[in-house]
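Have a look at the structure that comes next, please.
For this view, one protein chain was removed and the others were kept in their places.
After this line comes chain A, so read on.
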Amino acid sequence: VIWMEMKAVVFCTGLMLLFAWLSPSQALYFHIGETEKKCFIEEIPDETMVIGRYRTQLWDKQAGSFLPSTPGLGMHVEIKDPDAKVILSRQYGSDGRFTFTSHTPGEHQICLHSNSTKMALFAGGKLRVHLDIQVGEHTNNYPEIAAKDKLTELQLRARQLLDQVEQIQKEQNYQRYREERFRMTSESTNQRVLWWSIAQTIILIITGIWQMRHLKSFFEAKKLV
C-alpha cells in the first residue's frame, strides 16, 4: 500500500511539474534579435513588489521553428530605479523569474538582453521571449495564502479586497507626490518666464540707450552732427 501511495505521489509530482513547465507558454511573447536589449518601464509607488517571469525559445533554422527549450541560453536582467541606480543585475537561464520591491516611487526600468555567444553560430538568430510582469497585489497567489493561513472563502475574498484597497491607497499617495513635482515644475516655468521677460526688456532698453549715446558721441566726434 505504501509503495502504491509513493507511486501516486511521484506520478502527481511529475504531472504538476510538467504543467508548471508548460503553463508559461500562455504568456504574451515577442521576438528580439541576438544582442538586442529590450526595456520595459514600470511606474510604481514605493514598497511595491514586482515579479517578472520569462521563458526564451531559440529559432532553429533547420527545423524552421522554435525549439521548445535551449539549455545554455542565458538572459541578463538589469533593473534600474528612478534615480538610474542599478538595483538588480543578474544573469538567469533560459527560463527565469526575477523579483524586486521598489524603495523609491517612480519609473523603474526592467531591461532584458541575451548575451549568449552560442547564438552567434545561428545566422539571423531570433529569440522568442515569453514575458509576464505582475505588479503589486497581482503578485499575491491567493490559493497559496488560503492554504497557508487556513482562510475560509469569505476571509480570502476580504483579504483580496484589502490588498486591492492598499494598492489603491499607495497609488494615490504616489499620485500626490507626482502632482507636487508637476506643480513645482509649472511654478518654476512661471518664475522663469516672468524673470526672463523683465530681464530681456531691461537688456533691450539698456542696449537701446547705449546705442543711441554711443552713436551720438561717435557722430559728434566725426563732426557730422
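Note that a residue touches a chain if its C-beta (ideal position, glycine included) is under 8 Å from a C-beta of that chain, and two chains touch if they have at least 3 such contacts; residues count from 1.
Going forward, contacts and distances are computed from a predicted model.
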item: From "Transmembrane emp24 domain-containing protein 7", "Protein YIF1", "Mitochondrial import inner membrane translocase subunit" or "Phosphatidate cytidylyltransferase", the hidden chain's UniProt protein name; value: "Transmembrane emp24 domain-containing protein 7"
item: Residues belonging to chain A that touch the chain removed from view; value: 1, 4-5, 8-9, 12-13, 15-16, 19-20, 23-31, 38-43, 131-135, 138, 141-144, 146, 153-154, 156-158, 160-161, 164-165, 167-168, 171-172, 175, 178-179, 181-182, 185-186, 188-189, 192-193, 196, 199-200, 203-204, 207-208, 210-211, 214-215, 218-219, 222, 224
